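All protein chains of the complex are present and in place, except for one that has been dropped.
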């Protein structure tokens, strides 16, 4: 009872934070038809700045940390990335009017990670004084890449099975059938190109470059004077953009139907809670901080908005981008930020208190 | 005598402020044919940042203020917005070679408000330690919207009267005349769309969103670390851009003739002085601060550079944009900033001293 009221109080307080205020403000002004627009160049530069800062923090943190600690959380991150896609495979893809390829791409995007959502969580954790391991942001690629790889591999297997079945039913010529057989062998999904494309995406590059520079150089001077003080302000602008984007994408989502909206609403919270549970195991086993548990839950709840879509577009070309981008941007991301983060933080704070 | 010398000293001192220095620097380098250009994306982002900051300041201020105080200044702001257009109607529009529609659009733009000029005034007030009500910036829409609405309504009335007269002189067919009659009824100027378009413009949206976020959320963390410290620096860049733009637009103004230049030079000072007088009434009646009086004068002196032109282009399609944008950008805005603000501030300081 105490736990619940404590949780609710803290949940409501977080709704007043500027991070969420700007997100909701963006949704409101775009819904009212405002002409306000932040230039695309500013958006891209802000994303770069945020991920570079997250990376630099992580890199400087790793220097002073015991690398053994990261093993269990990293394993759980990989597990979540794969698990989220399988959950989508057996829920979203089974719903009426949902094409399997579209559903798999959507699940892949929800398994992949959003740098902006992660940045929002880090700001809120800091503003509430909840500590976390500096390397926790480095869990990002451990969930992001397995999710994208799993989604693309499952989609490829599915497509081939479909072709095979349709061929068996009416094999037009023996010739074609044979070439198809050979094709199966040569077209086996190659995993390395998907991993490589993920790593080369702008979001992961910025994060990993920041990590490397934080590890190898002494970036304290630019970190203290530039990346760190501008972080929360730039994030507020990014939240505004994401809110406006969410409102603008609602139309696309409407086109592909209500089942996507339902999935996009439930999935972030479900994924986040499962990851929160796994994180608590790490908390008890290896002393993973509660702030770190929140971060693990947030990256599970988040869905990729920058680097995921192009990878999926290349990897599952038959899937409809309106379906997965619409679900993620219009519903998934706002839910993860405005509901997910406050819930996970409220849980962590209530657990600290108890 | 003392008053005058005091005023002149302060007026000259303000010319050395970086705000005016950057404006004049921009005019000089553009006149010398420099290739220097600030990217458009940076310009738009800077304007957003400044208006968001002005809005946030206002919103946070309104929380702690007595809303009764704002009534009289707001009423004066509305009065000025309408009055400026009527002044233009009976001066500029009567000048030789000035088409009535062009003159009305120009007067509307000079009645509307410039966020950048307002931002410049706030910076200069702060640098001189002149206090003002935090909600004073919220007077912006009270003058902006009435001015645009009045200009568009007067232009529409004028156009219809012209058509009616030309029809009466040579009514081509009875059929056409009747449809014209019906048209007059159905084409009555709708005020709400103009108000809506103004509110949806990027400048007013940013300002009002900032106000709302300042009122409802707790933006102190991003305000102190981001919007407030960057304000005067971003303003200096904006002043440079506006100076370069003013020099670039001089050619356009030259095309439409010297009467526009004369109006654009006198109008900001005249409007500002009338508003200064109205503000002094509020000063004596309700204790409106002298800093607030300066702000009221500045928003009257300013002419819209971001959100006004598209509204007028849609609302008075027959007016020549070179006329009104040229007058406002090439002469009106530099005069308002480099002469108007120092004059109004000098007056206020001299009145404080006396």
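The letters A and B name the chains in turn, as written, and every chain counts its residues from 1.
Keep in mind that, in the parts below, a residue touches a chain if its C-beta (ideal position, glycine included) is under 8 Å from a C-beta of that chain, and two chains touch if they have at least 3 such contacts.
Predicted model only: the values in this text are computed from it and were never measured.
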{"item": "Touching the absent chain when the full complex is considered, from A:95, A:222 or A:248", "value": "A:222"}
{"item": "Option touching the unshown chain, where B:17, B:57 or B:91 are the choices", "value": "B:17"}
{"item": "Residue among B:32, B:165 or B:285 that touches the chain left out of view", "value": "B:32"}
{"item": "Absent chain, residues of chain B that touch it", "value": "16-18, 20-22, 25, 29, 32-42, 127, 229-230, 232-237, 240"}
{"item": "Chain A residues touching the omitted chain (full complex)", "value": "39-42, 44-45, 48, 196, 200-202, 205-206, 209, 212-213, 216-219, 221-222, 225-227, 230, 310"}
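The rule is simple: only the chains that are shown with their structure count from here on.
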{"item": "Angular offset of chain A relative to chain B [C-alpha, multiple of 5 degrees]", "value": "120"}
{"item": "Between chain A and chain B, centroid-to-centroid distance (C-alpha), Å", "value": "44"}
